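Let's look at chain A:
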Amino acid sequence: MEKNNKVIQVEGLTKLFGDFAAVNAITFDVEKGEIFGFLGANGAGKTTAMKMLIGISNPTSGKAKVAGFDVFTQAEDIKKNIGYMSQKFALYDDLTVRENITFFGGIYGLSRKRIKEKSTVLINELGLEKVANTLVGALPLGWKQKLSFSVSLLHDPKIVFLDEPTGGVDPITRRQFWEMIYKAANQGITVFVTTHYMDEAEYCDRVSIMVNGKIEALDTPKKLKEQFNAKNMNDVFLKLARG
Partner candidate 1 sequence: MGISVNHISKSYKNVKALQDISFDVKPSELFGLIGPDGAGKTTLFRVLTTLLIANEGTATVAGFDVVTDYKKIRSNVGYMPGKFSLYQDLTVEENLHFFATIFGTTIEENYDLIKDIYVQIEPFKNRRAGKLSGGMKQKLALCCALIHKPKVLFLDEPTTGVDPVSRKEFWEMLKRLQQKDITILVSTPYMDEAALCDRIALIQEGQILEIDTPEAIVKHYPKQIYNVRANNMYQLIKSLNDYEYNHSVYPFGEFIHYTDKRKDFNPDQLLVFLKSNQLSNIEITETVATIEDTFMELAK
Partner candidate 2 sequence: MKRFIGFVKKEFYHIFRDKRSLFILFGMPIAQIMLFGFAITNEINNVDIAILDHSKDATTTEIINKISASKYFSIKQMVNSEADIASVFKKGQVKAVLTFEKEFSKNLIKDHKATVQIITDATDPNTANTISNYVNAILQKYQKELNKDLTITYQIVPKTRMVYNPELKGVYMFVPGVMTIILMLVSAMMTSISITREKELGTMEILLVSPIKPLQVIIGKVFPYIFLSVINAVVIVMLSIFIFNMPVQGSFILLGFESVLFIISALALGILISTISATQQTAMMISLMGLMLPVILLSGFIFPISSMPMPLQVISNIIPAKWFIIIVKGIMLKGVGLQIIWKETLILLGMTVFFIALSVKKYKIRLE
């Protein structure tokens, strides 16, 4: 597969809170269709960095283009071209599966007809026909997460940002979730995963590890494990964090 189309380009991106550099001149690129893992401990600056990339926080300095748009001047265009899913907020528990899909489709400006088509396809693909009119709150966590990922792809975004997507779900559902991610990537959607669960990192094409606002390592999981002489990403992280 050809991957020379950079959908995220970041150069010297910095965010200062007073004197404190939450994000300190980070530089990296993400290619089309790539699954990019953005790792770091709590407070390492990954959430701040991601907020800048999805256009909800203004960088202090540096350059960044997401889906071809500048984060300083074209934040609104960025928002139209990305999807976002977080474990904390995903769907409305008090709306049914179908209502959630319709609502989010509406938010992204999809036509009624398109929403109808999409809903049917999505519900069939996830095997949710029987629960289409059930409140989302009554579904198991794993189903909710899969549904919420699909919803974030409703408007055919170029990039989808996932914030700790699979924490806590059972191992089988989790793998089904990753199969969905692989499928999306195969269709050319770039998947940007922020997480501090190192085993999620193992599934990514490339990962970056942030420590104290800086990117301290960036490569494929395989190469990172070789470089740090570690048996898994958890050990890589431990070695990096402990210096």
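Side notes on the structure shown:
Please note the rule applied: contacts are C-beta pairs under 8 Å (C-beta built on N, C-alpha and C of every residue); 3 or more make two chains touch, one makes a residue touch a chain; residues count from 1.
Regarding candidate selection, all candidates are chains of the complex that A comes from, given by their letters.
Every value quoted in this text rests on a predicted model; they were computed, and no experiment measured them.
Candidates 1 or 2 all belong to this complex, yet only 1 touches chain A. The part of chain A that touches candidate 1 in the complex is made up of residues 1, 41-43, 140-141, 167-173, 175, 178-179, 182-183, 185-186, 196, 198-199, 202-203, 220-222, 232-234, 237-238, 241-242.
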